[in-house]
Structures are given as structure tokens and as C-alpha cells.
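Of the protein chains in this complex, all but one are displayed in their positions.
Showing subunit A:
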Amino acid sequence: MATANTEEEKSKSEQQKNHGGGGGFTRWAVLAVIFRLILIYFPGNLNLSSRPEVSTPLTSIRRLAEGYWLKQSSMSPYAGSMYHGSPLLLSVLGPLTVKRTILTYSVANAELKGSLVTFYAVGCSLVFVLADLISGILIRATGWKLQMTYRKSLKSLNLLNKSTDSGGLSSGDIAALVYLWNPFTIVACVGLSTSPVENLFTILTLYGAATGIAPLAAFGWVMATHLSLYPAILIIPVILLLGYGPDAPPSKLFRSKENGKVGDDTSSQDIIFSWGRVLHLLVWTSMWSVYVLVLCSISVKQHSSLQEMFQRTYGFILTVEDLSPNIGVLWYFFAEVFDFFRDFFLIVFHSNILFMILPLAIRLKHRPCFLAFVYIAISSMLKSYPSVGDPALYLGLLGLFLDELADMQFSFFLFCGYVGVSLLSPVMHNLWIWRGTGNANFYYATAMAYACFQIVLVVESVSSMLNHDRKLMKLSASKLQK
């Protein structure tokens, strides 16, 4: 966070020197990539891939290597409850990890071993660095599109003035840089968790939907859902995005303006829901789903079945089988709960996410991108195996709505909270696991504090977005009265 925000500040001043243009962004993006490469060069000291914050049962690269090893030795990759990811990921990333592990044990000479391990670790993490970079670029493009729409709608409401241009600095650039320089993203990338890839597909979905490319959105959504299940709820924002177009002020505003100026029906085009694009999306979605399922079944057909795949991936996510500590709140709860209540509470916890879908969709239907951000933040709070990759994603997306959320409350409080919790959590973990002077409650307390900060962030951002809409209403009403 600290890095992200200060870097953002720096980029702001850089940008002002360059009088706009992509120079500042490119420079900082390249620096972010170089920074990651430097960190990858020292893997031994950091030992990030074994941290509970980075590698959950779903995102751990070690488990992926294990799954690939099982597959290579003619067994089901899901045997032994080690691997719980997608078989496609296994085919893409597996070869990179397995070379690394085999060479670690086969080469006797210590120095040669060291260099080879470094080489293959780099080979594997280069994929993640690339995924991060592409995510950053896609966020920037999405932000650009969102800003154009925002300007256009303000112009059509006659609210645009000079002060709205925030000094040649677009929110897309900021969002992309926040994503690239966020310590959470960097840690997830350097710690070799698979979350950069999952985040990439989620961002791809949003990009495709915001720019109106239905096949791309469908592909991103299918892949993201396939990899981590929770992005499934993004289908609602995606449909809204394709139907209504990117975020705009409430449609009531345009309607009242229309009423004010009788006879002018050009703006009424904006609020028509285009069913054609949505149908297009649904067709593409079903096509991509069939395609991915066929690929998966080809990949697993030798030693297991599609049914086992669903059981071991989605079933594993939904039944919270692994209770090893992570930064979420479910592991502790399900470690404590009596077995005969377990099913009940599983339903309660998962329906928590589902309960919030509909009210939020109704209230925020004019801002589908923001709705997607809220969904992602909520699911990363309530998901069964969260890692630092999840806050990385929604904090990056938060930057997209900088203009709307400019007068958000509690920003400093939230910043301090995130910094404090992300430092305190490893210390508590150390106290519990290595020193033995603390216990699980110490670590869980930081997880609860983290969940509270996330709730405050979601509540504050939604309320300030609604306030922004109210402000727009008031302004346009006062204009009409003149």
C-alpha cells in the first residue's frame, strides 16, 4: 500500500512534467517489472512461497508441482488431496515447475544445482510477471474507456468544466500503477502463487465487457470461473456492462433532463438495454464453456474423470476441507464448529455472498464496473481460501473510480489499517507457529481486523459512490431550475 500510493504520487508529478502522454506510465510499469525481476533473483532469502498469506491450497505452486508429478507418474492429479486447481493450469505451468523440482534433486553438485534452480524458478515466475503486466495494461485500457464514458455523460448533462480534468492524469493510469506497485500484487507474484493468472482472467472479463467485445468477455468469465469459481457472480455486471454500456450517472438523471428539454430525444438512446449483445454474450459463454470442458476432459481422461475434477476443485472450495490457517475468517470457524452443524454453516456462509448480489445489482445497475469491484471485494472477504492476490485485485480496481470516490471518507484510516494488519499478521503467525508463545487466536485476531477493514472499505466506497450520484443529481437539478 505504502509503495503503491507513494509511487502513484510520484507518477502524478512525473505525468505533470510530461504534460500527459504515456511516458510516465510506461516508465513506472517497466520499473515495476524490473523490481519484480530483482526480487525473483533472491528467492531463498524471502521464502515467500511458503507463507500462508501467499500460498493457499488453491494457489500454491508446490501443490501444482505435486499434481503435475502425480499426473506424470500415471496417477490422477487429484489423488491425495494435494492439488485442487484446474487441469489446464497443470498443463501450462506444470512443465515449468517439474523441471525445477527434478533438477533440484538430481544434480549433485551444489553450485550447479543452485544456478539451475534459479533459472527454472525464473522461468516459472516470468509467466506471473507477464500476467501482472498484461493485467496492468488491461486495467489501464478499461480505465481509459470508463473515463471517456464518464466525460461523455457529464458533457451530455452540461456538468463538465475545466476543473474536472484532473491535471492530465487519468484514473486508468493510476489504477494500473496501483495494481502493479501494490506490495500485495508484488508478493503474490514473487511468491509464485497462481493468483496473478486468476486475476488476469477477471480483469480480462471486465475489459472485454467494458469495451463491448462479447467473445472476449465470455472467454475471460469462463476461464476465471473455471480457475477460482468465485468470479462466477461477475456474470451480472458483465451482462449489465454489455447491456447498458460502461458506468454512467443514474438513468433518472437523463430522463429528468429529457423532460426538462421537451422534444430532444437524442439522449434517450443511452438507457436502452441492448438484448442483442447480451444474447451474443450468452452464446459465446456456452461455446467457451463447452470448449474448456472438452479440453479439461481430454486432459484428465486418462487417470480421472470430469466428475472427480469438479469434486476436487469446486467441491473443495465449497466444503472448506482444508483448515490450515490463512488470512480469511472461515478456517478458524470451521475448525471450531461441531460436525453436525457444519453443513448448515457452510450454506449460511456461502449464501452470504449470494444474498448481497441482488440488492447491490439493483442499486448499482447504472455502474456495472463499480458493481464488479464491490462483488470482487465481498467475495475476497468471504471466500474460503483467500490470499493476498485478492486484495491486490480489488485495490487495483478501486483506482478506476478515483474521480467518483475523490471525497471518500476514512481513506487515511483504511490505509493505516491495511499497513498495520499486513505487518502484524506475519508477526502473529511467527509468534504462534515458531515461538510458541502465542496461539491461533492471536493470528485469527488479525484476520478479523483485516475483514473489518475490508468491510469498512466496501461500505465507504459504495456510500461515497452513491453520494457522488446524489451530488450529480443536485447539480443537474439546480441547472435545470436556472
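Note that a contact is a pair of C-beta atoms (placed from the backbone, for glycine too) under 8 Å apart; a residue touches a chain by one contact, two chains touch by 3 or more; residues count from 1.
Here is the rule we use: contacts and distances are computed from a predicted model.
One chain of the assembly is not displayed; among "Anaphase-promoting complex subunit 10", "General transcription and DNA repair factor IIH subunit TFB4", "DNA topoisomerase (ATP-hydrolyzing)" or "Glycosylphosphatidylinositol anchor attachment 1 protein", its UniProt protein name is "Glycosylphosphatidylinositol anchor attachment 1 protein". Only one residue from A:27, A:255, A:301 or A:479 touches the chain missing from this view: A:479. Touching the chain that is not shown, out of A:35, A:273, A:314 or A:415: A:415 (per the contact rule at the top).
The chain not displayed touches subunit A at residues 2-3, 5-6, 8-10, 45-47, 108-110, 154, 159-161, 163-164, 166, 403, 406-413, 415-416, 419-420, 423-424, 426-428, 430-431, 434-437, 471-472, 475, 478-479, 482.
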